[in-house]
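Apart from one protein chain that is not included, each protein chain of the complex appears where it belongs.
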Amino acid sequence: MSNLAVLPIIIPLIAGIILAFFPKKLVLIRFLTKVFSIINLVTVSYITWTVFTSGSIIMETGGWDAPFGIVLVADSLAILLVFTTNILAVACAFYAPYSLTDRKEQYYFYSFFFFLISGVSGAFLTGDLFNLFVFFEVLLMASYALIVLGGEKVQLQESIKYVLINLFSSILFVTAIAFLYSVVGTVNMAQIAQRVQDVEQQGILTTIGILLFFVFATKAALFPLYYWMPKSYFVPNPVISALFGALLTKVGIYSIIRVFSLIFVYKIDLTHEMFIWIAGLSMIFGIIGALSTNNIKLIVAYNIIPAIGFILMGIGIFNEDSMSGSVYYLIHDMLIKTALFLIVGTITYVAGTSDLRKFSGLIHYYPLLGWLLFVAAFVLAGIPPFSGFIGKLLLLKGALSSGEIAIVIIGLLSSLLILYSIMKIFIKGFWGEKDESLEHKSTKGLIAPIVFLLSLSVMLGIGAEFVYPSIESISAYLLNPEVYIDSVLKE
Amino acid sequence: MIYIVLIPLLLACFIPFISKFKDKIHTGIFVFIIPFTIFLYFIRFIGNEFSPIHQTYKWIPSLDINFNFYLDGLSLLFVLLISGIGALVVLYSIYYLDNSERLGHFYVYLIMFMAAMLGVVLSDNIFVLYTFWELTSISSFLLIGYWHFNERSRYGAMKSMLITIFGGLSMFGGFILLSVITGTTSIQAMIAQADIILDSKYLPLILGFILLGAFTKSAQFPFHIWLPDAMEAPTPVSAYLHSATMVKAGLFLVARFSPIFSGYEWFFIIVSIAGIVTLCWGSYMAVRQTDLKAILAFSTISQLGMIMAMLGFGTKIAVFAAVFHILNHATFKGSLFMVAGIVDHETGTRDIRKLGGLLTFMPMTATLALFGTFSMAGVPLPFLNGFYSKELFFDSAIHLTEGISGTASFLIQVIPYLAVLGSIFTFVYSLYFFFGVFRGKTQLNQLPKKPHEAPFGMLISPIVLVLGVILIGLFPNLVNGTFIAHAAESVYGSEVVKELKFWHGIDSTAFQMSLVVVGIGTILVSTRKKWNGVYKLLPGKLSFNKAYDWLISMLDVYSNRITRSYMTGSIRFYFAAILATTLVVTFTFMFVTNGFTIQFNELAEVTIVEIAVVLLMIAAAIGTIFTKHNVAAILTVGVVGYGVAILFVIYRAPDLALTQLVIETVSVALFLLCFYHLPKLEKNDETLSTKTINIFISVGFGTLLTLIAIASHSTNSFNKISDYFIETSHSLGGGDNVVNVILVDMRGLDTLFEIAVLGIAALAIYSMINLRNNKEEK
């Protein structure tokens, strides 16, 4: 029964390996990709259902009791994120064949894709800090492979920066784990959390915590560590950007949620207060970045930063509303960012350029695409009744009940500017005279995945009643680390 | 009531299908049924006896967001306006927009707006209200941008959206604060707890947030700038959204919340000032306009300001007058917009400089305009409803004393004068509108089309509205007792029914003020050309439009400049910034938390061999910085690597030492292979300052990690879990080499994925080498 927890990691791993054996048989590969991604989604749905009905699934790999072996902890938060990841994976699996060139597909795109999913799921599920590092490396390695896929000049130039910065933060990660091991004598997260409470000299622990925060913040693309992000999300194919935008930064912010709700919770006035500041700065600079460019892919890429800022803000405030808000926002942002990247990817494809100054009046040819973008803009900005609204409402409510007025004002203003940055694409790109010179391209197969993701996003807002109670319980669970510790260590 | 709001939203989705048949029958005819039915549904609530109706439908109960519909006097007034004017506007649009337009889109937006607006005025739940509020902004955006091939339409749409959504978000902030303080999301429940809100330290913030929402939506100074640009929308839309209904949502909001805030001095001060300034500025600016719709837009702004001011006064008469004027304004301004539309439609221009003398061509339209403009001007005639509300406005402006003291008392002195000033200009532009279009010289050669009377269908709607003007004027008490009084009551809190009389006697101050307005107004109208120059002084070059444009362009310019300044693309800069931040913050934390400790017990002893190895490694590491030759550099790095291996041997890690040796050798080989193709190392040619920064960051970081390492090492009070591994390695793991047992058994998952990483790396390298850009065929 508890072995279920490993399936979301193993299925994509196996899928990736199988697909690597016959890279040239594209028809078969595409078919298998869809099959595997659906199998995985179904499996994960079942696990999710199990977790939400009968509690966390703890799997002790190799039969070694926690804290000695590696444990996989499929608790409500982790499994919810794995579930969302797999939804995105399915959408991307269906989008990819229409968007990628055959050559890219032949060079193991689908294998890397599955390895990425495997790494991401592993990072969500693991209950062991060093194992988290390993899964980080899996997903990063897959992302390195994906980002250079195609090997164009710009791609290489941006990917080398991406690899270097991530490599550095990985090295720092291992080092921080080592320090932590020295202080508490373990790498199991539950046990670390348990022991941390008894450490006499907590100062050094906080310092190590901050080091870890910077490691995760670099991956999460928070201010001022996100230099690597916008350009490297802009160079690859839209599917890849979508996967990156939806998953990579989210793994970083997930790790922050995990570590700073479970382990480093004894100095909240210092650490979490700083998060609020960083969150505010991320919102400000992220949105400034999004407004600074006419490149539609970059606009969306920059929009990741304020979103991460919003999630971090919830962690910084650290009360029940704000944590629910963070989790809600996290799920929402994974869906909508994928959708948006796919949308701008499609726009770039049909317009032949991603420069907003070079096309207009697309709505005459692609009305559906235009309206999808329009809705996506409002979803992203958190305009009701869409999903962003619920998350934002919870976050702001949490902030206001803790008296954090400044961050609320920043949050509201950045919402407006987020909307502005996306609506610019709609107004300049879609409205206007019909451009007769534009070659009409088929959007076959590109629209359906977007519609799928966007309707989920909309449902997440309108149908909040079905989702919110679970999110609320996750938040209560996160604020009470004892539950996690006890369930893993079985005490 | 939920059906009233949601069914139109659903029906809106079907409109595009109906519009497929637009060649045979105009889509508007079907659409007309929707508002008209709603109007009929609500009209039955009119009557002397009325008590509020409450209905609740669940939506997100766990967040306390439900469709709590609340129909009281105020919402009834608005509902009737929305559906009534809505029906008339749809009727009008049938003749205004012909089949060549994208009618499907138009009516979808329009009905969506109508449903949203109904939602706004019927919702008692603040978050549902907010939802509908934003939906009105969105549909307004779409309607303004309806003719989106016009640059002006796009500009106007964006502007209106930015300003109204800005206000909406601010209002949202205020709502959240209210719900946090009161623990409820129902407005009525909040009103019941008004004292908690009034005692809260957040009161100024709440008020500010909510008023920003109201002021932006209702185009109050200085947020009025979006409304004139919103006139790019088709005229039926201007008549409906931007005059009769949507822009009054802000008034509705203030009215709704005034039972809570009316006891708060700053509510009076801010709302009155905003209102009265808007009144004066709007009417002053209206006189300058040359586009008929622009005149009407500024006139709307000023009238909204007047109502806002009265809501701010908060006295019994003022509230009553405000509510009354909401109705009156909708009737005469609605008809005037339609008139402007007819003129535009039949002559091809809305430029008042080209128009003139149309009375002979369009007598019917002219008559309608006459009633509309004179009512707006507040000409003292018993069949013009505008006069009554203007009279009440003056009345309330001079009877402000009840319950006001302190800072606000200065205002009381000024307000009556400003009220008269604003009304004078109102008089001027009203007459300017009428006489400019319908009297004077005809300039047929200036007109794109030969003018003639509009088709009867187009005239129905304005006729109905003008009949409203006249009927309310003749029998004001007909509407008063039946629903205006109910509306005023729900704002004011207690009974306000007031007999309306036309004649208050010659010695009534309000009447004398009216006479002043008419007198000075007439003079100004006839001498308009002579004082037109004042507009060069005020606003002159200053205008809030320019401020908005400036702000938007600054947003573009500065965001670009700021972002470029740090997103330089230089990896060195990125690293420097990331490292410096991490360094400074972590150091600060270590310092603040007293994180550093050091203790010397239990340390391993120091031996000469080790020191020698360490020194060699340090030397080699530093050497890498100075080498200028590829091979030398690789070998120096190799020295460090082999040094690590030796240390592994010394520190009893045989497996590691072996692995390290193998990997190091392979790495060096790989390096040599690759570096053979890479350009030669060059001398570091950095400037001294770069060098200093680099040294500072690198040495700082090294020190930081060393200190943390020492401190971590000095605080280990727990048993390591590895004790367990040593104990059980043989018995449970079946191996004597504990490291191996850990790798393949206890931490087998790590090892599995470590191999996966290698595998992915191999695939990645393979595809990187083979998949080259130049071979890519698409």
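Per-chain numbering from 1; labels A and B assigned in written order.
By definition in this document, a contact is a pair of C-beta atoms (placed from the backbone, for glycine too) under 8 Å apart; a residue touches a chain by one contact, two chains touch by 3 or more.
In the analysis below, contacts and distances are computed from a predicted model.
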item	value
Protein name, per the UniProt record, of whichever chain is missing from view ("Proteasome subunit alpha", "ABC-type multidrug transport system ATPase subunit", "Multicomponent Na+:H+ antiporter subunit C" or "Cytochrome c oxidase subunit 3")	"Multicomponent Na+:H+ antiporter subunit C"
Listed residues A:Cys92, A:Ala123, A:Val148 or A:Leu205, member touching the removed chain	A:Val148
Selected from A:Asn294, A:Asn319, A:Ser402 or A:Ser473 as touching the chain missing from the view	A:Asn294
Among A:Trp64, A:Phe124, A:Tyr181 or A:Phe378, residue touching the chain not depicted	A:Tyr181
Among B:Tyr155, B:Phe511, B:Phe701 or B:Phe718, the residue in touch with the chain that has been omitted	B:Phe701
Contact footprint on chain A, counting only the chain that is left out	130, 133-134, 137, 141, 144, 148, 151, 153-154, 156-160, 163-164, 167-168, 170-172, 174-175, 177-179, 181-182, 187, 231, 234, 292-295, 298
Contacts of chain B with the absent chain, listed as residue ranges	560, 564, 568-572, 575-576, 579, 598, 602-607, 610-611, 614, 617-618, 621-622, 624-625, 630, 633-634, 637, 640-641, 644, 647-648, 650-656, 659-660, 663, 666-667, 670-671, 674-675, 677-679, 681-682, 684, 686, 694-695, 697-699, 701-703, 705-706, 709-710, 712-713, 720-722, 725-726, 729-730, 736-739, 742-743, 747, 750-751, 754, 757-758, 760-761, 764-765, 768-769, 773
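By our rule, only the chains that are shown with their structure count from here on.
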item	value
Touching residues (chain side chain B, partner chain A) in the complex	58-63, 65, 127, 130-131, 134, 138, 145, 148-149, 154, 157-158, 161-162, 165-166, 169-170, 172-173, 176-177, 179-180, 205, 555-556, 558-564, 566-567, 569, 571, 573-575, 577-578, 581-582, 585-586, 589-590, 592-597, 705, 708-709, 711-713, 715-721, 724-725, 728, 732, 745-750, 753-754, 756-757, 759-761, 763-764, 766-768, 770-773, 775-778
Complex interface listing, chain A residues touching chain B	13, 17, 20, 61-62, 64, 67-70, 72, 101, 103-104, 107-108, 111-112, 115, 118-119, 122, 130-131, 134-135, 137-138, 141-142, 144-145, 148-153, 160-161, 164-165, 168, 172, 175, 178-188, 191, 195, 198-208, 210-211, 214, 218, 224-225, 227-228, 230-231, 267, 270-271, 274, 285, 288-293, 361, 363, 378, 383-385, 389-390, 393-394, 396-397, 400-401, 405, 408-409, 412-413, 415-417, 419-420, 423, 427, 431-434, 464-465, 468-469, 472
